[in-house]
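I am attaching a structure below and will ask some questions about it afterwards.
Shown here: the complex without one of its protein chains, the others still in place.
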Amino acid sequence: MIRIQARTEPSTFMSFASPLLAITFTLIFGFVLFTTLGKDPLQAMHLLLIAPLSDSYNIGEMFVKMGPLLLCAVGLSLCYRANMWNIGAEGQLLAGALGGSAVALYFIDSDSFIALPLTLLAGIISGMAWAALPTFLKLRFNSNLILTTIMFNYIALYLLIWAVNGPLRDPDGFGFPESAIFSDNTLLPTLLDSGRIHLGVLFAIICALIAWFILSKTHLGFQIRVFGADEPAARYAGFKGKNISWFVMLFAGALAGLAGVGEVTGPIGQLVPNVSPGYGYSAIIVAYLARLHPLGAIVAAVFLAVLYMGGDLAQIEMGIPIAVIGMFQGVLLFFLLACDFFIRNRLTFTHQNAA
Amino acid sequence: MDADLIVQILFAAIKTGTPLLFIALGEVICEKSGILNLGQEGMMLMGAVVGFLAAYSTGNAGFGVLGAIAMGSVMSLIFAVLVLQLGANQVATGLALTIFGTGLSAFIGSGVVGQTIQGFQPIAIPYLSDIPYLGRILFNHDIIVYLSFVLTGVIAYVANKTRIGLVLKAVGENPHAANAIGIKVLRVRYLAIMFGGGMAGLAGAYMSLVYTPMWVENMTAGRGWIALALVVFASWRIGNIMLGAYLFGFASIMHLVLQGIGWSISPNLLAMLPYVATVVVMVIISADQFKEKLLAPRSLGKPFDPRQMA
Partner (left out) sequence: MSQTLEQHNLTARLELVELTKQYPGCLANDRISLSLKPGEIHALLGENGAGKSTLVKSIYGVVSPDTGDILWNGKQVEIKSPSTARDLGIGMVFQHFSLFETLTVCQNIELCLSKKQLSQIGHLGNKITELSKEYGLDVDPDRYVHSLSIGERQRVEIMRCLVQSVKLLILDEPTSVLTPQEVSGLFGVLRTLAKEGCSILFISHKLHEVTEICDQATILRGGKVVDTCAPSEETPASIAKMMVGDLAEQEAGYSKKQGTKTAFAINKLSLAAKQPFGTALKDICLDLKAGEILGIAGVAGNGQDELMAIISGEDSRNVKDSLTLETLSIGHLSAGDRRQLGIAYVPEERLGRGAVPDMSLTENTLLTHSKGFVKNGLVQWQSLKDYANRLIDQYKVKCHGEFSEAKSLSGGNLQKFIMGREIGQNPKVLICAHPTWGVDVGAALTIHQALLELRDQGAAILLVSEDIDELFLLADRMAAVCDGYLSPLVQTEQTSIDQIGQWMAGTFINSTTETVA
């Protein structure tokens, strides 16, 4: 007979094992799904997980996708640690892309050395501004952060679509909803001779390190953690909740904005309507998978980037709709939440006895 | 602006508000039991795609509706098991449900994108539809809209006048006390969550079978989220939800109104209106913290584990 028993202390082992277990279950789920759909499961799994890491070009592309995922996830980790349910990374990323593009287009004929720093700064500030709005509404008017950040995602999306159809449209672009291609002067330099790995990827890793340092070494990081773990205790201790909320939200907004401007000045090179294939939402999964730990987020972001890459490959080679990636992400989060149950509980096997 | 246009706008506001009404009615029951399900968007999309597929393959829109309701309930059951049985965080689980539903619906619907079907046709109710103005606004809809009228009444009655409503309120206010006096808290919450799922599925079916009788990825466009705001806006009262749904419906078709007055604004900017309206409404209603705390179900979003009653 199997019984569920609460553990007296949460299991450290399970809190590390749970994400791995969740990934395993997700793969099993995928295996079954592809088999029932009549697709070769081994080929599909190979394309999803192995092929993206099989040659240097693919690895490079994988890192290009990891950059924005990691940036958004690191910011979200800090927010969630402080119990700020920011679902708005997607909108903040789009705002960053939009703001950065406006400045990049202003410098389209200039060869000034400040063009790139100003473009990046504009992206960061736009992301922060987009995070600041819902933060202000929450702190001043007590409005629900989850809902406002989501609404601002939609608003950012339509704002961006409006911009590429209007003020930022390439006048020589035959009416396509796209901006002009940025000048080299406002593009992020690539790190290697071949491939598209750019400076933004390095930024992402540095940001993860900074966030880790803040959380574990500083008094501010401690206050953030207390706020998330036990808000009454934080208020009792006299920590300034508003300042902490502002800090994590602006930090997350800045990082998401950087991710957005990094996309348009990096791999894309112009402003297009579909800047992000949902990086801001996937970053939520990355943050969770990494247990809201900024360094863990590096590993988790790599995993999701592989999945993104694999999704592209599977679509091209096997005709599997790209939407399968979104579904896998949801399944992964389900399994993670389910496996987390065993951090605080365990199964005990007892011999059959009629109690 | 002439009377004819006003009638058309009000008619359209009801039509547009109906899916919001369905999800919000489901969610309010769920929230009254103390559970916050942020997976509305995912459940609604799954309802929409399954409803469309069922109607498309059988040629019967009625099967589409039933399929969508069943699908919504199944989706919410995943949420219920994670949250109630495994004690998972309600916010995270709801988000997972939305991400999962968005992906899965796009996946299984990829074969029928752009196909059209014969949806429900409007039925003019004899006599009532002949009332000047009002008849054309209220009694010239399809059967699903009429269903929404009836359901609103039934749900309002059950929630406010019956023992079921009393039990629901008790569980939502204080699950520990409810458990102590012998109410089966988890059973009540399971049922409330699955009711919410069924209603979200129905809302999805309305989108893909009636509102725009076809399936497009992400066709719900955030309505699941707007409905969550609507519940807060309505202070968890059924009557207010109906009114709020039509107000939001009105905001969504604002561009018609503006065109009617002769304004010309980029359609992309006008598309933001429902979302901006949601933010504005939330700011106004939430500003009174005291009132919101008074009206919201007391245990909303908080986990409850009957085994931890030491």
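We just call them A and B in the order they show up, numbering each chain from 1.
The definition used in the following text is that a contact is a pair of C-beta atoms (placed from the backbone, for glycine too) under 8 Å apart; a residue touches a chain by one contact, two chains touch by 3 or more.
Quick caveat: nothing in here was measured; it's all calculated off a predicted structure.
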Of the candidates A:G38, A:G175, A:P232 or A:G319, the residue in contact with the absent chain is A:P232
Checked against the full complex, the residue among B:A3, B:V150, B:I181 or B:I261 that touches the missing chain is B:I181
Across A:F222, A:W246 or A:F341, the one contacting the chain not displayed is A:F222
Note that chain A touches the chain not displayed via residues 5-9, 217-220, 222, 225-226, 229-230, 232-233, 235-240, 355
Logged for chain B, residues touching the omitted partner chain are 163, 166-167, 169-170, 173-174, 176-183, 290, 293-294, 298, 309-310
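The working rule: only the chains that are shown with their structure count from here on.
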The residues of chain A that touch chain B in their complex are 6, 85, 87, 137, 141-144, 146-148, 150-152, 154-155, 158-159, 161-162, 165-166, 281, 284-285, 288, 321, 323-331, 333-334, 337-338, 340-341, 344
Contacts from chain B onto chain A in the complex sit at residues 38, 42, 78, 82, 86-89, 91-93, 95-107, 110, 217, 221-222, 225, 228-229, 232, 266, 268-269, 271-272, 275-276, 278-279, 282-283, 286-287, 289, 292, 307-308
